[in-house]
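Quick notes on the structure that follows.
Missing here is one protein chain; the remaining ones are kept as they sit in the complex.
To keep things simple, chains are lettered A, B and C as they appear, and every chain counts its residues starting from 1.
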Amino acid sequence: MEGYPFSTEVKVRFAETDAQGIAHHASFLVWFEVARVEYLERYAGGYQSIRDRGLEALTTEVHVRYLRAAYFDERLTVWARCVDVRGARFRYEYRITREGELVADGHSLHATVERGTYRPTRVPDWLVEAVSTEPKEE
Amino acid sequence: MEGYPFSTEVKVRFAETDAQGIAHHASFLVWFEVARVEYLERYAGGYQSIRDRGLEALTTEVHVRYLRAAYFDERLTVWARCVDVRGARFRYEYRITREGELVADGHSLHATVERGTYRPTRVPDWLVEAVSTEPKEE
Amino acid sequence: MEGYPFSTEVKVRFAETDAQGIAHHASFLVWFEVARVEYLERYAGGYQSIRDRGLEALTTEVHVRYLRAAYFDERLTVWARCVDVRGARFRYEYRITREGELVADGHSLHATVERGTYRPTRVPDWLVEAVSTEPKEE
Partner (left out) sequence: MEGYPFSTEVKVRFAETDAQGIAHHASFLVWFEVARVEYLERYAGGYQSIRDRGLEALTTEVHVRYLRAAYFDERLTVWARCVDVRGARFRYEYRITREGELVADGHSLHATVERGTYRPTRVPDWLVEAVSTEPKEE
């Protein structure tokens, strides 16, 4: 997808559906997170490597627009990109598609903190470089 | 809380925490939903009564700002109000507090559809009147 | 309920239902856990007080029999008792009822470990005394 160099796949689990017969709306946040984790694995050595360096990334904001219902056992593509890395904050943007059709989109904001103290700490340069989508598109 | 005539309580479950030692950010959507259900129980005879009349309310958008972490076993107050009921759409706004301190806020948008067909259908007058927060504040 | 001096209430959340229109079977484990936490709050100063003393209780086994489906918004009673506290292990037994009708039953086994090292450690006497259901029935 244009502007989204990264994507991963999820399959709607039965446990993720609700009595409306569709994927529960909170499941989409979990899929966004799965995409962030895969993204970090590809570009920054994995989220665990960030935790191993004494950092934790907190989620400070999420926004989702649900355009179409998602159903049990469907295979969805979760597109993600990391933009606006500055100071202790960074932003992810997402699109979820099913066979090319847009199912949902959204974004999340994150803050880097020290593990243990939860004090905000600047996103280290190596991580800025690793996760920032735009430089990689040059 | 000013402007919020309704609130309910949740206690952070162990299953709702994550390896950061805090409540997982997706749990807040579930708490918003718990508040909507309690809200409908108080003002509109319960969500089940809406389903029994052949309607379903889909979630079309959510937004959450996380201001403070919430921890296992904490008792949180979820404030909710229903605003902007028009056509087939309505909007809820939320604040989550812990002993008076703001932990998170957000909103969600919903669309009323026919059960079975998922066709958008006007929010019935009885429901507009029941859920709309502003008239009740007169 | 005979033999069960303790119970707590849960209400089936919409997020806990699945596309079969009933509460997902994994939700029952969460309700068992909610009951354990409430149980410890009543008899042992809360699970957090156990964690504060450097202990963690791991779940080493669970068993559930589902006798009837549970539906959205139903109020269920979760009965729990702690039996067989010995060494580093203890066992909980559960019954879930809806208006007196048995919906599910089960048990779980737990092991006390040191926080951090996860080394098995004897259940301390104060906790044995606090949680053991049988002595309290005398």
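The rule is short, and it goes like this: a contact is a pair of C-beta atoms (placed from the backbone, for glycine too) under 8 Å apart; a residue touches a chain by one contact, two chains touch by 3 or more.
Quantities reported herein were computed from a predicted structural model and do not represent experimental measurements.
Within the complete assembly, C:Glu61 is the residue of C:Glu9, C:Glu61 or C:Glu114 that touches the hidden chain. Only one of A:Val34, A:Leu67, A:Val83 or A:Val128 touches the chain withheld from this view, namely A:Val34. Where subunit A meets the chain that is not shown, the touching residues are 13-15, 29-30, 33-34, 37, 41, 46-48, 72-73.
Where subunit C meets the missing chain, the touching residues are 20, 25-26, 29-30, 33, 56, 58-66, 69, 118.
Touching residues on subunit B toward the chain that is not drawn are 14-15, 17-19, 21-22, 24, 26, 72.
Convention: only the chains that are shown with their structure count from here on.
A simple rule picks the central chain: find each chain's mean C-alpha point, then take the one closest to the mean of all protein C-alpha atoms, which gives B. Here subunit B and subunit C face each other with the same set of residues for the most part; over half of the interface numbers are shared between them. Separating the centre of subunit A from that of subunit C, both taken as means of CA atoms, is a distance of 34 Å. Per-chain Cα centroids separate subunit B from subunit C by 28 Å.
Within subunit B, contacts with two or more other chains are made by residues 29-30, 33.
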